[in-house]
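Note that this complex is displayed minus one protein chain, with the remaining chains in position.
Coming up: chain A.
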Amino acid sequence: MGRHFPKGLGSSYHGPNERSVGKWDSMTSPQSGTSSSAPPADRAEPELQRHFDDTIAHNQRIEPRDWMPEGYRRTLIRQIAQHAHSEIIGMQPEGEWITRAPSLRRKAILFAKVQDEAGHGLYLYSAAETLGADRADLTERLIEGRQKYSSIFNYPTPTFADVGVIGWFVDGAAICNQVPLCRSSYGPYARAMVRVCKEESFHQRQGYELLLTMMRGTDEQRAMVQDAVDRWWWPSLMMFGPPDDDSPNSAQSMAWKIKRHTNDELRQRFVDMTVPQAEKLGVTLPDPELRWNEERGHHDFGTPDWSELKRVISGDGPCNAQRMERRRTAHEEGAWVREAAAAHAAKQDKRREEGSAA
């Protein structure tokens, strides 16, 4: 999208999955869109609203050029920006381990994973830009604390087992959240989610495979894995957001089909998915209330400490300050580079103009 994306990236990219530079194109080109049938802009708002409501009701997608209510646009920008910020801040907890990874194979896997997260962030910022947002502005909002990112990334990563557990739990929870978003009513976001989910499924498997390997290692390694599981379980359950009866924005997002399932439904799905995986791995999930409920056909589980979630969201988690500081420093220290690139581009334009005028 007009930025200096490195040439040849697609051909020499090493990640666990293929990526091409042209991915941005696939996101903004309407696939199941309603653009062709959109009413002209001069029609009265009630009719535009009716058309929008019909599109939603028929499970068709809203595309960038379609009319949409301001609230829908604002909600989407907020959600997509928070998602993009989460990808970028989410590089930090694991990124710390790239230089320390204990084998070259794990180093390459982790390096590629963190690179994927940067790619997801770029992709999502581009999706937000299709709604009229500006990436630089969104970045400012993050750095000034006016927009949030997922609270999960405010927890520390003291051991290498954390890399595996983040892949298993955090990417797993992200997938639970995001797979339904592949059917989100906003086309560019839905298409972004398809790609992101594919890559995150690799990350989850890689994380789980690291843990399987560690569990076959020394007693010390097994203890590291259990310790990481104990620390990440409850924060991971909180990734689905507050309980449904305390989630003020959910109803409207469900009606707009920006969201497809409630927080509690997704949390239940994650628990049901994870319990057999924990058994296979040979770790204990730290919840004495966790048990299978034959009647419900689901696992019962304990209540997360919602006051902790509130504390972490409001900025008082273990690593909030550190995460924001790193992002702010990178942004500020990179300012001269971005300014130089812009100045060079402007000079080049001017030289071309002068060249063609001469």
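Definition applied: a residue touches a chain if its C-beta (ideal position, glycine included) is under 8 Å from a C-beta of that chain, and two chains touch if they have at least 3 such contacts; residues count from 1.
Basically, contacts and distances are computed from a predicted model.
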{"item": "The complex's invisible chain, by UniProt name, from \"Secreted protein\", \"Nucleoside recognition domain-containing protein\", \"2-oxoglutarate ferredoxin oxidoreductase subunit beta\" or \"Phenylacetate-CoA oxygenase\"", "value": "\"Phenylacetate-CoA oxygenase\""}
{"item": "Touch criterion as defined above, residue of A:Arg74, A:Arg338 or A:Arg352 at the omitted chain", "value": "A:Arg338"}
{"item": "Absent-chain contact - pick from A:Arg216, A:Arg291 or A:Arg352", "value": "A:Arg216"}
{"item": "Among A:Gly71, A:Gly145 or A:Pro276, residue touching the chain not depicted", "value": "A:Pro276"}
{"item": "Absent chain, residues of chain A that touch it", "value": "3-9, 11-18, 88, 91-92, 95, 98-109, 111-112, 114-115, 118-119, 121-122, 125, 160, 172, 175-176, 179-180, 182-183, 197, 201-202, 204-206, 208-210, 212-214, 216-218, 220-221, 260-261, 273, 276-277, 279-281, 326-327, 329-330, 333-344, 347"}
